[in-house]
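The complex is shown incomplete by one protein chain, all other protein chains being positioned as in the whole.
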Amino acid sequence: MDAILLQILNGLDKGSAYALIALGLTLIFGTLGVVNFAHGAIFMIGAFCAVTLSRLLSLSHPSAEPTGTDFLGNPKFDDVLYVNEWFGETAGAFIIDWSVPLAILFAIPIMVAVGFIMERGLIKHFYKRPHADQILVTFGLAIVLQEVIKYFYGANPIPTPAPEVFRGSFDFGVLLGFEANAIIYPYWRMVYFAFALVLITAVFGFLQFTTFGMVVRAGMADRETVGLLGINIDKRFTIMFAIAACVAGLAGVMYTPINSPNYHMGMDFLVLSFVVVVVGGMGSLPGAVLAGFLLGILESFASMPVMTSLIPGINQIIIYLVAIVVLLTRPRGLMGRRGVMEE
Amino acid sequence: MLGLQAKDFRLLLIVVAMTMLAPFILNPFPVNSAMAQFNAGYPDLMQRFVIFGIFAIGFNILFGLTGYLSFGHAAFLGVGSYAGVWMLKLLTMNVVPAILLSVIVAGLFSVIVGYVSLRRSGIYFSILTLAFAQMSFALAYSVLTPLTNGETGLQLSLDDPRVLGVTQVDGTIPAPHLFGASMRASYDLVLGGWQFTFNVGYYLSAVVLVLAFYLAIRIFRSPFGLMLRAVKSNQQRMSYTGLNLKPYMLAAFVISGMYAGLAGGLMVAMDPLAGAERMQWTASGEVVLMTILGGAGTLIGPVLGAGFIKYFENIFSKINDTVLHQWFGFMPDGLEDVVVFIVHPFIGKGWHLTLGLLFMLVVIFLPGGLVQGGQKIGGLFRRKAPADDSATRKQPAE
Amino acid sequence: MGILEVKNVGKRFGGLKALDNVNLNVMENTVHAIIGPNGAGKSTLLNCLIGKLIPDTGSVMFDGQSVLGRKPHEINQMGISRVFQTPEIFGDLTVFENVMIPIFAKRDGAFRMHAIESVRRETDIVEAAEAMLADVKMLEKRDAHAGSLSRGDKRRLEMAMCLCQQPKLLLLDEPTAGMARADTNNTIDLLKEIKASRPITMCIIEHDMHVVFSLAERITVLAQGTPLVEDTPENIKGHPKVKEAYLGEAAH
Partner (left out) sequence: MTKSNFTRRGLMKTGAGAGAGLALPTIFTGAVWADAHSGFTNAPQGDSVTLGFNVPQSGPYADEGMDELRAFELAVEHLNGGGDGGMMQTFSSKTLEGNGIMGKKVNFVTGDTQTKSDAARASAKSMIEKDGAIMISGGSSSGVAVAVQSLCQEAGVIFMAGLTHSNDTTGKDKKANGFRHFFNAYMSAAALAPVLSKLYGDDRNAYHLTADYTWGWTQQASIQAATEALGWKTVNNVLTPLASTDFSSYIAPVLNSGADVLVLNHYGGNMVNSLTNAVQFGLREKQVNGKNFEIVVPLYSELMAKGAGQNIKGIVGSQNWDWKLGDEGTAAFVKSFGTKYGFPPSQAAHTCYAQTLLYADAVNRAGSFNPCAVGEALAGFEFDGLGNGPTLYRADDHQCFKDVLVVKGAENPEDEFHLVEIVEVTPVDQVTYAPDHEMFAGGELGACNPGA
């Protein structure tokens, strides 16, 4: 029982990441009809916003006097952080400690800009082109983006810790009457889950309750008709693309303390997020979220030793197995609509 | 000729000429010149060009004709490779049985995958094929290690039984051969500063490519090919015309899977090792990119696309700063450093970046892929020489 | 004895009774029209005839065999061809190829693996296709992309594709829907021509009275899922029940 609860918890934060990426992906699929292979790269760029901010905050100049010798025996100078000089040691340390949450503010304008530039500069010209061309151009873009990041940040993962107060884990088991250590859960993962819920709610609320959102939803259902109404749907779709980029980017920012970001993390998530979107059903936002959490939880279950001893290798293939079963029993995924991307 | 129209026959002749003369075409620079770095006429890369060409031709029979985008085609290549290596391990180092078994096993596997995946269309089909391939990859890497030798890849060893051949010759593993002609045997032809290499393995692959290409032309021009294009165009009309889509699609899928198996078999015939990464989604994605880059639905496009990508992977990744300094050594020191600094991100470890940029440039400026680029260039010449009557082609080049 | 016999067919969608006890008899070599106001169940009935829907009750017999439970291509192979509301053709192929495909289907059945032979060498098919194109006066457009044809030509091509299968029954689903008057008249002429040139059975589902009365020999009026009357055009014209059913729809 406690093992199952534990894996549900673990599935939730994995699912949060899947759901957030898939949400952005399906927004782009649904509204623009574009197969965006660069979406994983956007997630990665978000993560590197956090890295960049923490680097910026740690900018320093060498101390005036040498403080020792370096590994070659030359005099070594300590790094004096500008933040410490400007705000004092305590405040400086605090700012650096909180660089990941601060990066959310830093990332929003960057991600919006990235989304805007991508859509206006490139994707826009591919709406009417075949999906094959879209795949090629966005795949090329994804490679370029990640190579640029690799050029500046290297291939090695870069540790970006969560603020001190969120390190360590919480013992849920004790709360629920199990023995100690039965169900532990890191604080930051709770934060991530809560953050994901807030973000998902915000996107849904935005689409549900604003006129902008209504038009976009109508556009997702029937682009031509909305176009005929004389509404400038293209401009709205640009904004939608920027929002999708923002969602993926913020998912990336908050993900950095969970796993140190590296330049190919986007590709690692790309295929999975496509599977999530399709299992959820093309063009369905709730489907994407549902499938994200479902696959996250199932993946956690499959990793239980009981399962792997029962079916060796099940943890390797569970996601794909589920995808096959879902698509064979429900032709358009869990909540997909007829006719979207079926040709 | 050979049951082909003049236009197709001409294309076939071009392919024959290109493959047979490849050792010359790919080695345009003298061995000791600075540009020799761009020579691609060594056996391994030439083999790769034609083998991936075969893979892409087969993929194009499915994707180019029917529009069904399989994102798991590398699985068939991988399965074929494993079958081929096992044949080399267990039966004989003669490559014929290995290649045949590769084709058969890949064909059988594609029957299974195709039967299930073809129950859906569009992106749902793509994801189903992707799922099968990823499962194959993950299992081959881990649980199926006894069959696949996991991470390292299935390779020959000194104690393979080899029923119809020898296990080892004086402590070395015999080389794969075609009735005695070793795949690794090569002639070197030296012409002044140039050197050209003629490799047995390459010519075997090249002959197979020509045959595969010829077969592809026949399929494209056959009633079967017409039906496949009809599937792409209008499935509803197709079934209301009394045609059963499923066997047509499955046949196309299996043929294309067998092409992949053929490529896999040739790959292990040239180099008897089958790695699991061959089945990863990136490998499947690569053949998709090759086909689109060259021009999906055209006959020659996929072969060009395959050559393009493999060239960058193998040639650009090997250019390092030392080479750059050699090239630009004639410049004044300061300028040399600046030029090297600018070029540096795009070569060596940056070859991915160059490839990504080229993908984007091609798709932006040549919507029909490289074939369209060729036509544009061809068009320029035709304007000068209007005698050529084939300039007015309505269909996308085939 | 009709070539198409519909007996007691009923179909429900949830609580909605789309078809209720429909009986219909299409006689060989006649043009039979099915008319009715919107929502009368015309499309549902049509879908039951061509295998897209399976009725809850009743039977549909064609040429002595049941069509129920058969797939669209099987029904076509039995001898039923269909013309769609918006022309369904192979837009990416040439006009000539469009016509060849149904001829192949007629000759080779639902599936044949003829992957090596050249299409051009299938002389019987090529000749039949040329003859058909000449018949519908489209020979000069044989190499045009079907997708680039005018709407009228698309309709003409679709008809040609159906006709070259020499169907026992041609089903036409609102063949003039959304057409300008001139195009409609052209289509009527085309259909008349076809009718005059060969023995053929047609079943037309239609909204447009003008079309119906120009072509039909028998008319079934459908309302709220049941056949109201079945009679000759002359008798239908003055029938009070029909007027009642069409009340408020005179504008059409």
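Miscellaneous remarks
Order as written gives the chain letters A, B and C; numbering starts at 1 within each chain.
The rule is short, and it goes like this: a residue touches a chain if its C-beta (ideal position, glycine included) is under 8 Å from a C-beta of that chain, and two chains touch if they have at least 3 such contacts.
Just so we're clear, the structure is a prediction, and the values are computed from it rather than from any experiment.
Considering the intact complex, the chain excluded from display touches A, B.
Note on the undisplayed chain: of the listed residues B:Leu88, B:Ala138, B:Val208 or B:Val287, the one touching it is B:Ala138. Residue in contact with the omitted chain (choice from B:Ser126, B:Gln195, B:Thr241 or B:Gln372): B:Gln195.
Only one residue in the set A:Ala93, A:Ile108, A:Leu122 or A:Ile184 touches the chain that does not appear here, and it is A:Ile184.
Contact between subunit B and the absent chain runs through residues 30-32, 39, 42-45, 48, 138, 141-143, 145, 149-153, 155-159, 168, 170-173, 175, 181-182, 184-195, 197, 199-200, 271, 273, 275, 277-278, 313-314, 317-318, 320, 322, 348-349, 351-352. As for the chain not pictured, it touches subunit A at residues 2-3, 6-7, 9-11, 13-14, 17, 68, 70-72, 76, 150, 154-159, 161, 167-169, 179, 181-186, 188-189, 257-260, 262, 264-265, 268-269, 299-300, 303-305, 308, 315-316.
One rule holds in what follows: only the chains that are shown with their structure count from here on.
Chain centres here are means of the Cα atoms, and by that rule the chain farthest away from subunit C is A.
Distance between subunit A and subunit B, defined via averaged C-alpha coordinates, is recorded as 34 Å. Rounded to whole angstrom, the centroid-to-centroid distance between subunit A and subunit C, based on C-alpha atoms, equals 52 Å. Each chain gets one centre point, the mean of its Cα atoms, and the points for subunit B and subunit C are 47 Å apart. In subunit C, no position touches at least two other chains. Looking at subunit B, one finds that none of its residues touch two or more other chains. Interface residues of subunit A, counted against subunit B in their complex, comprise 35, 122, 125, 129, 131-133, 135-137, 139-144, 146-148, 151, 267, 271, 274-275, 278-279, 282, 312-313, 316-317, 320-321, 323-324, 327-328, 331-333, 341-343.
Note for the complex: subunit B touches subunit C at residues 3-5, 215, 218-219, 221-227, 229-230, 232-234, 236-245, 247-248, 251, 255, 394-395. Residues 50, 71-74, 76-77, 81-82, 84, 88-94, 97, 100-102, 104-106, 108-122, 125, 143, 145, 161, 165 of subunit C are the ones touching subunit B in the complex.
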